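Partial complex: the chains shown occupy the same locations as in the complete assembly.
Labels run A and B following the written order; every chain starts at residue 1.
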Amino acid sequence: MKDTNINGLQPGDEVNGEFAVRSKKLLPYRDGTGCFLGLTLANKTGQVEGRVWEQADEVNKCCRAGDVVRVSGRVAEYKGTIQLNLTAVGKCPDDEVVPERFIPSTGVPAKKVWEDWLNIASSIGNPHLKQLLTLMANDHNLLQCLAASPAAKRNHHAKLGGLWEHSLGMVKAAEGTAAAYSQVNRDLLITGALLHDIGKIEEFRARADIEYTDAGRLLGHIILGVELVNRYIAKVPGFPKTLRLKLLHMIVSHHGQYEWQSPKRPKFLEAAILHQLDMMDAQVDMFTEAAAGRDDTEDNWAGWVRGLDRYVFCG
Amino acid sequence: MKDTNINGLQPGDEVNGEFAVRSKKLLPYRDGTGCFLGLTLANKTGQVEGRVWEQADEVNKCCRAGDVVRVSGRVAEYKGTIQLNLTAVGKCPDDEVVPERFIPSTGVPAKKVWEDWLNIASSIGNPHLKQLLTLMANDHNLLQCLAASPAAKRNHHAKLGGLWEHSLGMVKAAEGTAAAYSQVNRDLLITGALLHDIGKIEEFRARADIEYTDAGRLLGHIILGVELVNRYIAKVPGFPKTLRLKLLHMIVSHHGQYEWQSPKRPKFLEAAILHQLDMMDAQVDMFTEAAAGRDDTEDNWAGWVRGLDRYVFCG
């Protein structure tokens, strides 16, 4: 099924396709004799209002906001805007939803993620860290999840593949930093850069939209990351106790400050650097997106950017 | 071996006993011809200066601050204060150290802790929570650690047995709260009150003094508590997934605010109440200790109390 280009819809067009339900509401007819269902539908190309005029009540029960529906209908014009008059609406089963249809994506394939990961692993000299990363690389399900995961719901790297984009950016910057400061334990820093946000693959669920999971809201990616990495470390024979504490501490402290939800602040050099690189990579993404996304490219200013809480200069 | 009462020492007394080394320093003789060793020694009754005049260098190497030493010597008076001239000093092996000699204790025996724990477990209606608590009760090593553990290094419940005193206080207050608010899930609240600080048995090590462990400083009792409770939940067949998230969330969020090192803030009623009860129990202990510990019982004020950051009224 081809995705409908919402911005190209013309009155009279017939529509058959999958859409994410952003919100919905039963509304009374003007004459008070019954109800119709109003749906806000979306895919990656945009958003459009839909109307179900018949059996609205029944259709209302078949889906919830956040679901994906398969619809048939026809485009109409109403008060200067386009809307879809729908004749059929059915829920798309969760396991048939293709998130790329509804959420922006970096488009990096899982295979590329796997190759990059192996390259990084092969550059590690410490045998236990190397074994840990190799072992994780062999868990295809893990890397597939990683390749598809967003790094956030908003602000920075909020797209499918965003987590890997962020992790890889961190590894590169870590490489540059380790080169600048000889006292840095490169293997530990690179491994920390690769794994610091790994808990996010359980924090978010990306289907019709990027949503938090229950575990994501109740425990968060720091706790989930500790649990996940612990599971793999347990499979590496003779993984040193202190190395485990240091690696977990880097996950636990990578937000750098208590008020940013790190229960511990960085207590050794590589953990401190990891936090700074995390801040930096997030800012690089936000400044880059701000400059790329501004409306008026002749203006020196990209306007006020929410995630940065400031005006951004592009002059 | 009987503990030496440091406050009762008189010039000329002979001393044989175990003392914690709080600090030590090699110092030069006045005539510059060599060195003596100055030690600050302590047990539960107080603190006294010790001097090793012969072979100071050798003795200096046999122990570190934080160790316990066995000494022989004699009491002398120097510039108006008492000191010990030591003729023999030897390190007490770590596994022979009896912490009760050096750290205040509530004196509650492990058996009493076990009975109280079982009583609480038997009051729980939820079968999975009941089974979890029963299973933990059967781990004698766990309850022995719990019975001996402090709840802090300073400020409140900073004594052997303090963790249990705090946990039990919380259970009692939770009982009162559950009675006042019918919408509260009593079983969940009581279990949370019992387990919220359980990670502290791995956060602190109490020997010559209460010290943080490496894991305590690098991960902290919230992460350690999650790991510990996870291990026991894994042994309860069919423990519901959401119940696990809720119980872990109560541990994760019990400090209530990010800046107090909780990576999540309480997100449901029982977690919110648990945080308030934790604040309350810590304050009850600090106010009670402040009133009990003031110098001048005729004064209406207990002076400025560090943990509370205020003057305390006892009028």
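The rule is simple: a residue touches a chain if its C-beta (ideal position, glycine included) is under 8 Å from a C-beta of that chain, and two chains touch if they have at least 3 such contacts.
Values in this document were obtained by computation on a predicted structure and should not be read as measured data.
K.L.:
With 2 copies in place, how many does the full complex contain?
P.N.:
6
Quick note on the criterion: only the chains that are shown with their structure count from here on.
K.L.:
To the nearest 5 degrees, please report the angle of the rotation taking subunit A's Cα atoms onto subunit B.
P.N.:
The C-alpha superposition of subunit A onto subunit B needs 180 degrees.
K.L.:
Quick one: report the Å distance separating subunit A from subunit B, using the average Cα coordinate of each chain.
P.N.:
Between these chains, centre-to-centre, one finds 43 Å.
K.L.:
Along subunit A, where are the residues that touch subunit B in the complex?
P.N.:
Where subunit A meets subunit B, its residues are 214-215, 217-220, 222-223, 226-227, 230, 242, 245-246, 248-249, 252, 258-264, 267.
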